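The full complex has more chains than appear here; those shown keep their coordinates.
Chain nomenclature is as follows: A and B, assigned in order of appearance, with residue numbering initiated at 1 for each chain independently.
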Amino acid sequence: MIHFYHVHQSYQRNILALKDISFDCLRGEFVFLTGASGAGKTTLLKLIIREEIPLQGQILVNGQNVSSIPVNKIPRLRRAIGVVFQDFKLIRGKTVFENVTFVLKTLGIDLKERRKRAYHVLKQVGLQHKTNAYPLELSGGEQQRVAVARAIVNDPVLLLADEPTGNLDPDMAVEIMNLFSKINRRGTTVLVATHDREMIRRMGKRVITLDKGQLIHDTGSQMQIEET
Amino acid sequence: MLRYLIFAVWEAAISLWRSRVLNLLAVGTIMFAMFILGSFVLVGINLQKITVNWRDQIQFNVFLADDIDQSQIEAVRGTIEGSMLVKSAQFISKHRALELFGQDFPTYQTTVNALEKNPFPASFQVSLIRGTERAQFDELRVVILSREGVEEVYYDEEIFKRLDFFIRLIRLAGWFFGSIMVTSSIFSISNVLKLTFFTRREEVDIMKLVGASRAYIRGPFIVEGILIGLLGSLLGVSLVYLGHLLLQTYVADAEPFLMASLEPVFLPMSWVFILVLAGSLSGFLGSLFSLHQFLEEHISYQ
């Protein structure tokens, strides 16, 4: 599903945000990405959705080389990926419902179907009563859960979540993780960047650890046997 | 396609309403740009009408020889009235010329009456049609002069020159100002739209990141730009109409005896249409350019 081959990324001269990253992530896997603040987790996720282009190296996502796909194919690539951004990235001028279903609308899905789907995902994150609120009327954790709802509403083949439980209480965090597990079991590949060691330990999934831009540890895929 | 149009228009309407304060600023600025443009055209059209009225009254005299006979007079009349430039021509006999002189200069009435021989020649008093150019007049003059029995073609050179110059000045000023107005209206409209859309960079960035395709991001923005431009120019033209009404009342009150032919006219429908179209077009172009310049540079698809 995701293949990194010797990827380097840099924002300033001489300082590498990512250094020679190579890893494979198979379809249907559930992977945690961890590392200290500033280690490069968000940068890695940005490369996957082609928000940035790597300085060096190749990245394959869902069979496509994201550094070289034509511009007009990018929206389709991104629609196949659900992303929970670290800073939520909710549109302030739109309600929770509109934020969650915006992409469905551009796909021409009718209002009734959008309502149904939005209700379904908002209920899963416990926010069905905030459907018509604006993001600035929500608490931090509520905004984060809206971001989660938006990421999963389109049944993505790949789910990226950047610190999706940073503003949630432990019980809610567990619930969200269980939701991700459920989605994962339905076949979606899940990649979660998090600091929460407790969570990582409890879930017992593959863990990739970054440190200062380098991949220093990878517990390895637990699905290799299945796929080959 | 229809689905896409509905999407774009609907999204545009929602967003126009949600950020109405901001959009009202944009509409207001565009309204004033179009108002100025429209007023300018209005004044231009009316000035032209006035000067044309003036020029209308340019006349010249064709003096005839004393020994001219009736058939020659008719020939000259034919030449004059046959010209496309001539609006009207009036024959003034020697006798009538003497009378008119006496009326114009009553002081000399007695002097004139005492004369043995009528010193005044017969003439045609010719009025030209509106908008006759100097060169056309000169041509006509040569033709008339070549007729037998024509002594002289007399006209007030100075007035002709001045009016001509004046009209050219107005026309020049019209083009000069007109082009400046159009350019700057479009410039300021697109600036205002850029500023309006600039406040929404973030929104566009997010839309892109969640996978909305170009058309679905651009569509509503462009429709919004067009709607703002349309609304602004409609309001601007309405303001011009209001100004026109005011001017009309003022003029009607002020100079009733002078004004019969000078009553201000409103912009012809074609101009109204052009202005509104220009407003919408600059809305369209403004949003297109600002999308390009601001809204898409940040997170490039490259």
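We take it that a contact is a pair of C-beta atoms (placed from the backbone, for glycine too) under 8 Å apart; a residue touches a chain by one contact, two chains touch by 3 or more.
All values derive from a computational prediction rather than experimental measurement.
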Number of copies of each distinct protein chain, complete complex: A x2, B x2
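Here is the rule we go by: only the chains that are shown with their structure count from here on.
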Centroid distance [mean C-alpha coordinates] between chain B and chain A, Å: 62
Partner chain A, residues of chain B touching it in the complex: 3, 7, 15, 18-19, 200, 202-203, 205-214, 216, 299, 301-302
Contact set on chain A toward chain B in their complex: 49-51, 53, 71-72, 74-81, 83, 85, 89-93, 102-103, 105-106, 108, 150
